[in-house]
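The structure is given below, and queries will be raised subsequently.
Every protein chain but one is kept in place in this view of the complex.
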Amino acid sequence: MKNTFGSSVAVTIFGESHGGAIGAVLDGLAPGIPVDEEFIAEQMDKRRSVGAISTARREPDKVKIVSGVFQGKTTGTPITFIIENQDTRSRDYGELAYKARPGHADFTAQAKYHGDQDFRGGGHFSGRITAGLVAAGAVALSALKAKGIIVGTHILSCGGVWDRSFQDIPADIAALAHRDFAVLDMSVSEPMTEAIIAAKNDGDSVGGRLETAVYGLPAGVGEPWFDTLEGVLSHALFSIPAVKGIEFGDGFGVCDKRGSQVNDPFRSQDGSTFTTSNACGGILGGISDGMPLIFRLAVKPTPSIYKEQLTVDMRTMDNTTLTIQGRHDPAIVHRARVVADSVTALTLCDMLALRYGTDYFNA
Amino acid sequence: MKNTFGSSVAVTIFGESHGGAIGAVLDGLAPGIPVDEEFIAEQMDKRRSVGAISTARREPDKVKIVSGVFQGKTTGTPITFIIENQDTRSRDYGELAYKARPGHADFTAQAKYHGDQDFRGGGHFSGRITAGLVAAGAVALSALKAKGIIVGTHILSCGGVWDRSFQDIPADIAALAHRDFAVLDMSVSEPMTEAIIAAKNDGDSVGGRLETAVYGLPAGVGEPWFDTLEGVLSHALFSIPAVKGIEFGDGFGVCDKRGSQVNDPFRSQDGSTFTTSNACGGILGGISDGMPLIFRLAVKPTPSIYKEQLTVDMRTMDNTTLTIQGRHDPAIVHRARVVADSVTALTLCDMLALRYGTDYFNA
Amino acid sequence: MKNTFGSSVAVTIFGESHGGAIGAVLDGLAPGIPVDEEFIAEQMDKRRSVGAISTARREPDKVKIVSGVFQGKTTGTPITFIIENQDTRSRDYGELAYKARPGHADFTAQAKYHGDQDFRGGGHFSGRITAGLVAAGAVALSALKAKGIIVGTHILSCGGVWDRSFQDIPADIAALAHRDFAVLDMSVSEPMTEAIIAAKNDGDSVGGRLETAVYGLPAGVGEPWFDTLEGVLSHALFSIPAVKGIEFGDGFGVCDKRGSQVNDPFRSQDGSTFTTSNACGGILGGISDGMPLIFRLAVKPTPSIYKEQLTVDMRTMDNTTLTIQGRHDPAIVHRARVVADSVTALTLCDMLALRYGTDYFNA
Partner (left out) sequence: MKNTFGSSVAVTIFGESHGGAIGAVLDGLAPGIPVDEEFIAEQMDKRRSVGAISTARREPDKVKIVSGVFQGKTTGTPITFIIENQDTRSRDYGELAYKARPGHADFTAQAKYHGDQDFRGGGHFSGRITAGLVAAGAVALSALKAKGIIVGTHILSCGGVWDRSFQDIPADIAALAHRDFAVLDMSVSEPMTEAIIAAKNDGDSVGGRLETAVYGLPAGVGEPWFDTLEGVLSHALFSIPAVKGIEFGDGFGVCDKRGSQVNDPFRSQDGSTFTTSNACGGILGGISDGMPLIFRLAVKPTPSIYKEQLTVDMRTMDNTTLTIQGRHDPAIVHRARVVADSVTALTLCDMLALRYGTDYFNA
């Protein structure tokens, strides 16, 4: 389905970095959910994340909702979010129009679209397109929250500096929502930022890990085959540009452990049943078990770096070199965290509506 | 879509471990593809993998094709694979009927199916259901091979013992097809087997990593958003029981690297364009770049172990203990590799048919 | 999705007229629904409809359920129905192997499958494939019935002889289930049968109309665009071989009326709201209004007739003639009615599960 994802609650995204507008259509969400435009704006700001380590455009990413909201609440019909591109003046893209930037999608876009793609600023491949996901995701997050389901993502590592993990400690994930630089242990914020600036000073960039937790998801959501919770979430989350891996619970950590270390024991107490550890990340057999759902994403370093790189001229396929100019983020992991929250929320809204019906979020 | 996956080429699976039969329906594959029943049987044998480290049922997993093949070739209409369960005599499942096995889906099945699930031998959650995927996958692998696309999976690590990686060396992945224990470096076969047997002797089990490579995939397959190659493959691959993580190319390795180390340089030579490294695993912007597609799966240790475990009685939700009897594999990673090949092949057939049309495989 | 239909509750069909077996996989239906094998057998018999006006094979269409049913109830996982073809001995199909039968799909099958299709007895295009739909539909009908939703189809016209319409009279649609020849006015049974036999004696065949009613469908099911009740039902119902038209409520009758004749007035009485007429067939804006859902299907005459017909030899595309031998039904409308019930039931199960969740049928 290309630019549409979801069966019962579905999101469609559109736009190019330097086109007229970008945005999203969020379809199938229950009627009657209050739409908090201020919260949407806050989420948009988190994605832009201006400052020394980010080079967001100066434009404010103002979201216009042109359908699906009436008297401050969702109507149950498609909600359309439009973010006009301000800075779209025609200019000379020079060699970027034909030289494939290493680590970017220029070469594969050429293979797929035969030269008709909008190459300006990465076109439809630009990370900017995630703004539509963040706008739609904000409404999805509100819908989940009203049902007691909270989503939170933090920077688990960046440039080799590590935060604590959701796996090790009980975490106040709600607090993450209010942090500009989303870490659990506030003391790692400075060394992480320094690692990013160090890379920047070298004309280079750094990668990192995001860790997401979902609290309050009921047990019994997901399918044993194909539409496993892991599978459906992964399908959506690999859309976040630069993500190259995902792991649930102990993830790749399970490979070197024994069954006795990985099997989470079940216990009952005071009428509730739970596991005393969470190596499975809240998912068994593709289905939620009622414990926190936990996963981690591998985010590669920004491919736009200032060092000279080897590449080809796509007009002739001759060998050449490329030195990228302009302003580019030396890391994107801190901006991607709100995208991870958004995509997770959109996906879970769909899974929950499929499981409990389209009125689930207004019941 | 639960038990169906794919848009143009789709596979549907069905069955329970101790029901009448298991199987799969493979729909949408082009007409005219020779169906090699001997190759299907070989693939089924790899999945069963009898021997000291495996405890497959004694039944031979004979695949019966009841539709979609005529005069030895695919007709273009649904191909149905049926594998009758031989050993389905009624017996007393004792406490397994109501005690949730840690690490298994018993508890989540109860949350989803409210007690009506077939609990015998894991029912529809059983790894045995992958037999249908392997049968269908064998035809998909043949279809790909005829187009010069080869899929191969090896055991990258098991019980802490490592094989070489596809990332480091050029590998003859076709040779893997003929190995009973799929490793690139034959010398690691023995220590891996020993690690598995050591766990078995402890009444425990071990996990491992699978690494898959696809050679010959044309550039330009996949989508920038949602239906990225990574996303669609992940969606399908998390159906393989015990998989808890997936990473493409350098995967989680990119998190601690800099952009200059991760950006694969483009070069042209003798009329072909390629990258001189493959940190991206053959995928940029969700689309194949013509280089080998490479990914790794985290496979958790078999949850069936012989140690006493804490659990709950699902009739009353009281705390209790469970000691699993019977014969169970101390590792599944070596059996899962043929499932990884199969699911990869099925997914790529769909992506290729969407890209190039339903006649792609008979053109 | 070709041979799979449905999002939450989905059916997949497979098989060829003279292959090993035909059947269906019914996925996504709630757990805990009693499966009545006797009712399934009755439905299969209605489809076969032996007698002077039908020429069903002698084989009894015995349905084997190999998955998804445990202890007499659905498990919530895929239910697989298999009907083995008894009469599959190899024989000489003569000119039917290469001459396109007018009104049949031989010519279009050739265009799509390039000669690799199974041509024997129509292969995958055979009306026989509907047996799988009827088996799956029987379980869907039971699930609906348990929620107070009743589906019934009668022969509105056949060979120019008309039954009364659901639009004109309150009808006991439940009684239709027990009639071999499904008409509301029992007195039309004989003239209809005579019309069929008259055509048969001429070596010809007759068409007819089916009319279906669904009682008890709650208001609020369906979507304003694309997934309208009319649209989704039509999508599925055109799979019934020989159907060339569908109309809801007054259908094509509305074309020659005025708004004042077609707008159904709303009234409330004793706490329930209804319309005093039902020109809209129970659907407004694509969504059920709580009144009986009513539609009619145009069924063309059986294309297999005994008169000499003009056609082409598909090996050479030369002009030739064809005279069909063997036994063929002079009408199929009376056999198709149970298929209409089945397809309607399967489609509504999906729409209801999407609307109210996957536990709707066991709540």
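Here the chain labels run A, B and C in written order, and each chain numbers its own residues starting at 1.
Simple rule for what comes next: a contact is a pair of C-beta atoms (placed from the backbone, for glycine too) under 8 Å apart; a residue touches a chain by one contact, two chains touch by 3 or more.
Predicted model, so just to flag it, every value in this text is computed and none were measured.
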| item | value |
| --- | --- |
| Sole residue of C:G152, C:G249, C:P292 or C:G357 that reaches the chain not shown, by the stated touch rule | C:G249 |
| Residue of C:A21, C:A182 or C:I305 in touch with the missing chain, whole complex considered | C:I305 |
| Contacts of subunit C with the absent chain, listed as residue ranges | 1-5, 7, 13, 100, 102-105, 107-109, 111-112, 124-125, 129, 157, 160, 199, 202, 204-209, 218-228, 230-232, 234-239, 241, 243-268, 271, 273, 275-276, 279-281, 283-290, 298-305, 307, 309-312, 317-319 |
| Sites on subunit B contacted by the missing partner chain, in the whole complex | 7-8, 77, 224, 354-360 |
| Interface residues of subunit A (partner: the chain not displayed) | 1-4, 7, 10, 12-16, 19-23, 25, 27-28, 31-32, 64-68, 70, 73-80, 82, 84, 112-114, 116-118, 123-124, 359, 362 |
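Quick note on the criterion: only the chains that are shown with their structure count from here on.
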| item | value |
| --- | --- |
| Overall pattern in which the protein chains touch one another (line/ring/star/complete/other) | complete |
| Centre-most chain [mean C-alpha coordinates] | B |
| Shared interface numbering between subunit C and subunit A [over half = same, under half = different] | same |
| Centroid distance [mean C-alpha coordinates] between subunit C and subunit B, Å | 38 |
| Chain centre separation (subunit A, subunit C; CA means) in Å | 45 |
| Subunit B, residues touching no fewer than two other chains | 1-4, 7, 13, 112, 124 |
